[in-house]
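Missing here: one protein chain of the complex. Every other protein chain is in place.
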Amino acid sequence: MSHKIIILGASGYTGAELVRLIATHPTMEIVALSAERKAGLEMGAVFPHLRHLSLPMLKKIDEIDFSTADLVFCALPHATSQAVIRTLPKTVKIVDLSADFRLRDPESYAAWYGQPHSATDLQKEAVYGLTEFYREQIKTARLVAGTGCNAAAGQYALRPLIEAGVIDLDEIILDLKAGVSGAGRSPKEMLLHAELSEGLGAYSAGGKHRHLGEFDQEFSAIAGRDIKVQFTPHLVPVNRGILITTYVKGEAAEIYATLAAAYAQETFVTVVPFGELPQMKHVRGSNFAHVGVEGDRLPGRAVVVSVIDNLTKGSSGQAIQNANLMLGEEETAGLMLAPVFP
Amino acid sequence: MSHKIIILGASGYTGAELVRLIATHPTMEIVALSAERKAGLEMGAVFPHLRHLSLPMLKKIDEIDFSTADLVFCALPHATSQAVIRTLPKTVKIVDLSADFRLRDPESYAAWYGQPHSATDLQKEAVYGLTEFYREQIKTARLVAGTGCNAAAGQYALRPLIEAGVIDLDEIILDLKAGVSGAGRSPKEMLLHAELSEGLGAYSAGGKHRHLGEFDQEFSAIAGRDIKVQFTPHLVPVNRGILITTYVKGEAAEIYATLAAAYAQETFVTVVPFGELPQMKHVRGSNFAHVGVEGDRLPGRAVVVSVIDNLTKGSSGQAIQNANLMLGEEETAGLMLAPVFP
Amino acid sequence: MSHKIIILGASGYTGAELVRLIATHPTMEIVALSAERKAGLEMGAVFPHLRHLSLPMLKKIDEIDFSTADLVFCALPHATSQAVIRTLPKTVKIVDLSADFRLRDPESYAAWYGQPHSATDLQKEAVYGLTEFYREQIKTARLVAGTGCNAAAGQYALRPLIEAGVIDLDEIILDLKAGVSGAGRSPKEMLLHAELSEGLGAYSAGGKHRHLGEFDQEFSAIAGRDIKVQFTPHLVPVNRGILITTYVKGEAAEIYATLAAAYAQETFVTVVPFGELPQMKHVRGSNFAHVGVEGDRLPGRAVVVSVIDNLTKGSSGQAIQNANLMLGEEETAGLMLAPVFP
Partner (left out) sequence: MSHKIIILGASGYTGAELVRLIATHPTMEIVALSAERKAGLEMGAVFPHLRHLSLPMLKKIDEIDFSTADLVFCALPHATSQAVIRTLPKTVKIVDLSADFRLRDPESYAAWYGQPHSATDLQKEAVYGLTEFYREQIKTARLVAGTGCNAAAGQYALRPLIEAGVIDLDEIILDLKAGVSGAGRSPKEMLLHAELSEGLGAYSAGGKHRHLGEFDQEFSAIAGRDIKVQFTPHLVPVNRGILITTYVKGEAAEIYATLAAAYAQETFVTVVPFGELPQMKHVRGSNFAHVGVEGDRLPGRAVVVSVIDNLTKGSSGQAIQNANLMLGEEETAGLMLAPVFP
């Protein structure tokens, strides 16, 4: 029996990625797609790579009947997302891919996103969607907040290490390299091919990137005290993928053992052999995360490298993984697609 | 029940693509993988993107037991392929991805490949693997010869037009743009990132590209007389994908109607709306082909643009499509993966 | 002694390229730069790669004093360009990089650009800026119209052949592959890195591209009768560069000899050895054009491949070459920079 699925915000990259993955999902059926500015168009006109699929025509949100849906994926911009989700019937399950419900603290939300939250009750209810660490709560949640893609990649490297106390919590540096699809499909000068290709640069450096709100919240909760990491994102001329080089202080062998143990039973998180470091392209188009550890010539120091596809494990694949749990399906349903290489 | 599958030449890109696709195939099970120079290694060491799969270790061909296999995919270089296939038990079905059995005429083979064929009996037996046009023969074949990737893309544009006689058969020009994975994984100066990226150029122009042998054979057979096309391949800084701009003389509307009718029932070949031209990226990572037609300001002229992913529809996806037919499975089994965009 | 130079439209790619080239020009000095929306900014803020240069601040056009300038490069959009140039003092020489003065016939302009020309007297005065073929007229011109970048590349391949009558004038096909900087710096969805990289596609096919107006005008003028070519542009994931594969009917050896003779004395146009075809990257960042010829297995057919950098030889380098002539300088002054490879 199929679950009836609605996708809001289907004309963005995460919306298209949801459709791509659901195309071969065994028990999900898309019954409605929204896109305000592209309403009235076929999805195949907006994303010709999806032309072979039988899909409902794009509509405006207020034209959609939510009453018979089982689950809504909400791939709208933040702020819009909370306004829309407030109006949905309580009978429908929701996986939100925006930033609106990632931060549990309204003040933290206001600080990072520059405006007060308008649905603080929903904010309390929402479960943080990093599946491997919130699995039980997600199973029974009505509203799950997809994580930031960068925040996901960083947490796969660090959560078990902070939990186990095997690294110095005041000396954590994340140097992130991110592909451009994470910045979305809206035209901006800095996202042009001519500007980006054959170059790269840092952005939102020095503590300004909003995904720091998630790192602060999650790492502090694990440690039981305030933890603040240093984080420098870089935009690289790659479409999909995130690679984080995390600098930590601790014993490399112990760090490796901690990560290997933490993910031993996880289908989607692979710890590669000690001394190997994963590459961004090894997970492209898939829901897998690879994590690697290497010690340094300086005793007591190590690097942890984690890679994910920002649109899949970092966003739409994670969303489906969570939806599978919420709908009582196998967690891996529709998500075992192997990475596309080269 | 699973079919037992062996892949020879698993350390190349087409070998890896076969593994990627079989990873989510419902009824194929890989029982052996060969790679002469990488024998003894895990597949995940050679292709880390396949790390999450349980796969047999790479072996040399002569270490492999073929007696219980149902089907062998042979992804070896040409010449090697014919030498190996000659020695396989007659009980096993074979899909060859090399150039060795594409040309039915031994003299033609010798002319294009510079050496005589050493298995001319097998050459006679082999069925040309362009599924949509050889479907019935493939179903009962023991040996199917995968087409050249460029040859496949060109034939999707032209076969129905030649068959219907709606274009001038002596005035066909194919201008091909091909991604680099078609050239394989063996290191060559011209395939280096530094040489290829931020540029492009023609190669094997003027009638020298070996896939012309297939065009000559197939188009002449359809027309019932010698047909020779003009063909200029270009290497473009893209990993996967083939786009051919085919220049023909004929009425654009009739050309479009002919193609639309020819592919109306085909799952994997989509004719896009008249006046639209498909892009290379719209089929990336998938087994789909898109074909489009546009008329010219000069009456009686048109362009037909066809796109495929060289590693999927042009090679490993086609091979699995053919294997499905040979094994009595649904033709589309394991092949409905949507393209990866962006 | 330095010539005083003004650049209008300095915040676009052709404007920046003019500044790059003038930076090492022996006798040009930039005295003013305009950019309406970026007025008040330093050029180094808009284009940080020009940070090391001492340049005047960006101004609005109506803030600029033209009275002491020797020459104005006008890198404004078409239509805007004619409106501005009409108002400039008659004492200043002008090299226009827009499309506004390329077509001599007002009706042709209106047909291709969708609006009547508002400065038809200037249109008559303007000299077409393909230096190698209009050299003497350019030396004495007050207003020179830079050619379309694609139009330049195509003419280097074809003008001598049409002039010599060595090809069939009714059977000319140009298949163009163009880098993205030619489309400018204004953000558009189709120019995003995520949309363009790892793919390519045709655009304005079938006779719709505006540079056809130039081909029609120039080729017909040479032949003394109406000549219409077939032209399919493709956008490729490369920043700079144009490669045209031109299909012609004629004897390859004669075609080669004709081109070799035509360019024997030209500094910037190189005919590569017979049977070699130039690559896009061989001229990147330079004012050089390379042209190559190869015969086909079909007798009486050949391909001519021509490459230029769209921003240099196709636009800003050509503009400086023409300005050198207009100012009485060596034609090659400031333009002998070797291509940047890799």
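We just call them A, B and C in the order they show up, numbering each chain from 1.
Methods note: contacts are C-beta pairs under 8 Å (C-beta built on N, C-alpha and C of every residue); 3 or more make two chains touch, one makes a residue touch a chain.
These numbers come from a predicted model, not from an experiment.
*Asks:* With the missing chain put back, one of A:Gly148, A:Gly295 or A:Gly317 would touch it. Which one?
*Replies:* If we include the chain that is not displayed, A:Gly295 is the one touching it.
*Asks:* So one chain is hidden, and I want to know which residue out of A:Gly40, A:Gly165 or A:Gly201 touches that hidden chain in the complete assembly.
*Replies:* A:Gly201
*Asks:* Of the listed residues A:Pro278, A:Gly317 or A:Gly334, which contacts the missing chain in the full complex?
*Replies:* A:Pro278
*Asks:* Among B:Lys60, B:Lys124, B:His193 or B:Arg297, exactly one should touch the missing chain; which is it?
*Replies:* In the full complex, the listed residue that touches the missing chain is B:His193.
*Asks:* Considering the whole complex rather than only what is displayed, give the residues of chain C touching the chain that is not shown.
*Replies:* 13, 16, 19-20, 23-24, 47-53, 181, 197-198, 239-240, 267, 270, 272, 278-279, 281-286, 288, 290, 336-342
*Asks:* Spell out, residue by residue, where the missing chain touches chain A.
*Replies:* 173, 175, 177, 194-195, 197-202, 205-208, 212, 228, 230, 232, 234, 236-241, 243, 245, 247, 275, 277-282, 284, 294-298, 301-303, 305, 342
*Asks:* In the whole complex, what residues of chain B lie against the chain that is missing from view?
*Replies:* For chain B, the residues touching the absent chain are 13, 180-181, 185, 187-189, 191-198, 237, 239.
Note that only the chains that are shown with their structure count from here on.
*Asks:* When chain A meets its copy chain C, do both sides use mostly the same residue numbers (more than half shared) or mostly different ones?
*Replies:* same
*Asks:* Where the CA atoms of chain B average out and where those of chain C average out, how many Å apart are those spots?
*Replies:* The mean C-alpha positions of chain B and chain C differ by 39 Å.
*Asks:* So which stretches of chain A touch two or more other chains?
*Replies:* As it turns out, chain A has residues touching two or more other chains at 13, 181, 197-198, 239.
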